[in-house]
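My structure is below; once you've seen it, I'll send some questions.
Moving on, here comes chain A:
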Amino acid sequence: MRYMPFAVALAWGCVGGAHASASLEALIRKADLVLRADTAAAVIEMKVKTSSYSRTMKLVSWADDRGQTKRALIKILGPALWRGYGTLKIGAQLKLYNPQNDNVTVVGNSMLGDSWMGSHFTNDDLVKETRLASHYRFEQVRTWQADAPAGGKAQYYLINLYPKPTAPVAWGRIAYTLWQRAGVVIPERADYFRKANDKRPQRRFEFTNVKALAGRLLPTLMKATVTKKPGEYTTIEYKHLKLDLKIPAGKFTEQALKR
Partner candidate 1 sequence: MAQGLTKLAWRNLGRNRRRTLITASALAIGTALTIAVIGLIDGMHAQLIHTLTRLDLGHLQAHQRDYRRTRQLERTLPHPVEVRRALERDPRVVAVSPRVHGAALASSGRRSLGVSLFGVEPRSEIKITEFHQTIRKGRYLDDDPTPWPRGRALTAAEAVDDERLTQQAEDAAIAEIEGDSQSKTAATPARQTRRQQTQRLARAIAPPPKRPPRVLIGKTLARYLAVGIGEQLFVSTQAVDGTMTELAVEVIGIFESGTTAFDRTRVILHVGDLRRMLHLDGRIHELAAVLVDLDRADDVALSLAGTVGPDVAIASWGMIQPTIRHVQQQNAAGSLIIMLVIFAVAALGVVNTMLMAVFERKREIGVLKALGMTAGRIVRMFVAEATLLAFFSALAGALLGLLLDLYLHQHGINLSANGKTTTVMGIGMGLTLRAKVTAFGVLMPIFVLCAVTLLASLYPAWRAARLKPAQGMREV
Partner candidate 2 sequence: MNVAGEDQSSQASKAHPDLIVRLRGLTKTYRQGAIEVPAVRGVDLDLARGEFTVLAGPSGSGKTTLLNMVGALDTPTAGTVEVDGQTLDQLSATQLAQMRLQRIGFVFQAYNLIPVLNAFENAEYVMLLQGKTAEMRQRVVSRVLAQVGLADLASRRPAELSGGQQQRVAVARAIASAPALVLADEPTANLDSKSATELIELMHTLNRTEGMTFLISSHDTKIIERARRVIWLEDGKIVSDSAK
C-alpha cells in the first residue's frame, strides 16, 4: 500500500483500487495516481526521533513497479556511520547490506518485526504489499469543504477501509483522509487501527508540504507516529524526485546493493 511507507511507497509503488466501490473508487484511484508511476527514483531525507536518539539520514531510492515482481533498492548516502548501507527488495524478499563488513543478510521471518534503519517502519512494512482495492472495502464516513494546504477550497473525504474477510492484513480498519481540488486528489492522513472498533489508532501517517515536484502536485513530507510512543516520529521528505525514468540496468541486483 503506497501511502504507508511514503518514500518507500514511492519506491515500491502499488496497485490502485481497481475494484473499489464505484463512487469512492475514483477518489482512491486518483489518490493512487498522485504517488504512482511505473518507475521512480528519489533522494530523500529521513529523520528519526525516539526517546533514546534522533538522527537524520539521506538516502536514494530506486523503484520499478512494472510487472508482477516489484523491485526496489535503497542506499544510505550519509552520514558516515550508515553511508553505504543498502536495502534490496525483490518481491517479498528483502536483503540488507552492511558495508562495514561487506555482508549481505537475507531478512528472515524472525527479523520482519525489526525496525528498518532505526525508524518507525519495520522490515515487514517494506515487504508487505497490501492492495487496497482487493483487500479492503471502502465506506465514506463524511465529506466536507475546507481550505486546501495548497490554497483554495477543497473537498475533503474521510473514508473507512475495512479488510475483506479473507484478506491477509494486520489492520482492522484504516481511516483515510484525502482531499480533492481541480481534479487532483491528495492524501492527507491515514490512521491505522488494530481492531475495527478501536478508539485510538496504533499509528498515524500524515502527508504535508504539498507542492509541485517532478511535474506533479503531491505531498512531499510524510510523518509517521506511533500512539504508544508519544513524542517519537519518523519523517520522510522528498528532496529530489523523478518519475517514469529509465532505470539503469542491473540496479536491482546484489552487486548494485553492494556498490
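Behind the choice of candidates: all candidates are chains of the complex that A comes from, given by their letters.
Following the convention adopted for this analysis, a residue touches a chain if its C-beta (ideal position, glycine included) is under 8 Å from a C-beta of that chain, and two chains touch if they have at least 3 such contacts; residues count from 1.
On a predicted model such as this, the values are computed, not experimentally measured, just so you know.
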item	value
Numbered candidate touching chain A, per complex, among 1 or 2	1
List of chain A residues in touch with candidate 1 within their complex	41-43, 48, 50-53, 55, 58, 60, 75, 77-85, 96, 98-101, 103, 105-106, 108-111, 114-115, 117-119, 239-240, 242, 245-246, 248, 259
